[in-house]
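Removed: one protein chain of the complex. Kept in place: all other protein chains.
Presenting subunit A:
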Amino acid sequence: MSAEQQERAVRCLVAKVGLDGHDRGAHVIARAFRDAGFEVVYSGLHRAPEDIVQAAVQEDVDVLGISILSGAHNTLVPKVIEGLEEYDAFDDTLVLVGGIIPDEDEDDLKELGVAEVFGPGTPMEETIEFIRNNVPERA
């Protein structure tokens, strides 16, 4: 009997990496995602890139949103992406970065495989819409 319906929910990990104690934004995002019907796992503060990878793999999230306000994105984000690749999880995870990212870095991050970068003042609906439209299809 396969008549019971599927219950698919978008799963997101909202992650704070490195020495960056500003998590108001991450909290607001987490709540907005929840209200959009997503299932949100919040990493907590001061996580190492390996911790983020561990959480993303174990929770099998569709979306990994990394919030960085410290300026260390050029060292931290590549480590996270490498880790995801190591676990074969990069291809079907939508990686987003939020925070204060200079324009020239934004291009580099996208080159690495970050799907989109959301700066300060991005309307919440825009981020949610982006996720809805770009969540990886999974087998």
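The criterion applied here is as follows: a contact is a pair of C-beta atoms (placed from the backbone, for glycine too) under 8 Å apart; a residue touches a chain by one contact, two chains touch by 3 or more; residues count from 1.
The rule is short, and it goes like this: contacts and distances are computed from a predicted model.
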| item | value |
| --- | --- |
| Per UniProt record, name of the chain withheld from view ["succinate dehydrogenase", "RSAM-partnered protein", "Methylmalonyl Co-A mutase-associated GTPase MeaB" or "Radical SAM/SPASM domain-containing protein"] | "Methylmalonyl Co-A mutase-associated GTPase MeaB" |
| Residues in subunit A touching the chain absent from view | 1-9, 11, 30-31, 33-44, 47-48, 50-51, 54-55, 57-60, 87-89, 138-139 |
